[in-house]
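Below is one structure, written out as structure tokens; comments come after it.
The complex appears here without one of its protein chains, the remainder shown in place.
Let's look at subunit A:
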Amino acid sequence: MSAPVRKKFFVGTAGIILFLSIAVLVVFVAFPVVLILFNAFWTKGAFNLVDVAAVLREPDTYQALLNSVFIAGGTTIGSTIIGTFFAWLVTRTDLPYKNFMKGMFLVPFMLPSFIGALAWKMLLSPRAGYINRLFMDYFGFDGPVFNIYSYYGIMAVEVMYLFPFVFIQVCGALERMDPTLEESARISGAGLFTITRRITIPLVLPSILSGALLIMLYSMAHFGTVAVLGIENGIFNIPTLIYERIHQSAGSFAAIRTGTVLATVLVVSAAFIIWLQGKVLGKGRYQIIAGKSFRPMELKLRGLRYPLLILCLAYIGFTIVLPTVVIFMVGGLKTYGLPFTMENLSLDNYKFILFDYKTTKDAIWNSVSLGLSAAVITMFAGVMISYVIVKMKVRGKGILEFLGMLPFSVPGSVIALGVILAWSGKFGVNLYNTVWIILVAYIARYMAFSLKANSAALEQVHDSLIEAARACGASMWQSLRDIVLPLVRPGMFAAFFLIFLPSLRELTVSIMLYAPTTRTIGVAIYTLNEDGETVMSAALAGIALVIIITGQTLITGLTGASVKAK
């Protein structure tokens, strides 16, 4: 029995972890965001709302705000309809090859949407797009059949890459829904239409809305598609306008002001959307949908079975296979615009990019090393922070819970701008134009992923497992090392890959922070395309796709195997 009371030791260990956690979130996430708010609202030494209003009233800014809302609105509606329809089709009907279809509809999750936008530009740009040319040259059309450089073009491409958010949520809800709810309605004499309208839709509505809000959030802050397709016709949304201003003016006061005001709008709308989503989900979703898995009622499609199958296959072929194939084909061309014939196609571009072209070789190296470092750092920081939030009972945890929510509601372009404000020498550290500034931004950007994966893993670790270790004589550190870390290892792995893979294709943050020697893969694809090096851009995009798909397959295999092993 240890006689002397050692309160200091106990609080000290917990205190260090708490302090470190708060420090990480403050330095990497809160500080940049606060700087943005400060710069937006604080001018000439005073709190100033008039200037903010003035910035928002400038025609360009105002238009960008409208565009963001308009594009996000259209994208959300389109994605929700498509996502819900396909989700219903693969869960509640006797559509053939349902599981295969379900897998295919999730593929767009892996594909970077700006590479998709690039592909669609090659297919549907008004003059040079392959599809438009096909119609003009062979079917006698006077003009392009579809101009991808338009609001609807942007929305269409975003829908193709974002609808899985709704699809996966609605699939989950429909699969988990207790079929007795529908059966009892049927026994009460309700027809299928009534059941769908009065029972099924109200039950899955929270999931649909929650997926729709996610898409809204994502689309409002989305950079890639709008940057690739919109700039040609002068269509800017909030993130692309921030980029345009910062990029062109090299950090002038006016540009920073416009940037910070726009970023503030993004942060506020993101916070609002997340709040709304919490409300929607909080409204009793868990009461209706049981945790057990049931075998849901299947609708017989009868004569529509094969037409709907063809519709699904056509959708997959048109939105997933076609763009991917085009990227690889264009990447093999000698010059952009040549027809796809054997003598025009070769692997030379791919070889050049991988072995001889310094810009792309650097970009690949930068992305891989940045991705690895960000993933490792964020993984460990995420375990620590999640541990405090999920497991520890200490004073000051409330601050941490609030700070922990922050990464979820701060879009990439906001993080980039905040990082520029924070790390450009104003506060003693100048990382501008180095890879370090990108690393700092990646850590902030991906912290949310790590927190999510690690909190989920930690919630699986029952408190009594840790307490049992303490009762066996383990100090807090020892219980962390021997019990907690081994048990959350799967969550840490998940966090690592959730960060590493997306960071390989990251564009939004890197594009605002890159210097000539610190291009990432995303930046290189984007700038090559901007500079008219379409074939090189496509070839690099092709290589990026190969890396991403290989990585994803490996992980799915690994996690699948570990699930089986259990």
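Note that in this section contacts are C-beta pairs under 8 Å (C-beta built on N, C-alpha and C of every residue); 3 or more make two chains touch, one makes a residue touch a chain; residues count from 1.
Convention: contacts and distances are computed from a predicted model.
Asker: Can you work out the missing subunit's protein name as recorded in UniProt? Choose among "Fe(3+) ions import ATP-binding protein", "histidine kinase", "NADH-quinone oxidoreductase subunit D" or "Spore germination protein KC".
Answerer: The missing chain's protein name, per its UniProt entry, is "Fe(3+) ions import ATP-binding protein".
Asker: Sort through A:L111, A:M155, A:V410 or A:I483 and give me the one touching the missing partner chain.
Answerer: With A:L111, A:M155, A:V410 or A:I483 as choices, the missing chain is touched by A:I483.
Asker: One chain is left out of this view; which of A:A469, A:A494, A:A524 or A:A539 touches it in the full complex?
Answerer: Missing-chain contact among the listed residues: A:A469.
Asker: Mind listing the subunit A residues that contact the chain we can't see here?
Answerer: Considering the whole complex, subunit A reaches the absent chain at 1-3, 5-7, 9-10, 462, 464-465, 467-476, 478, 482-483, 486-487.
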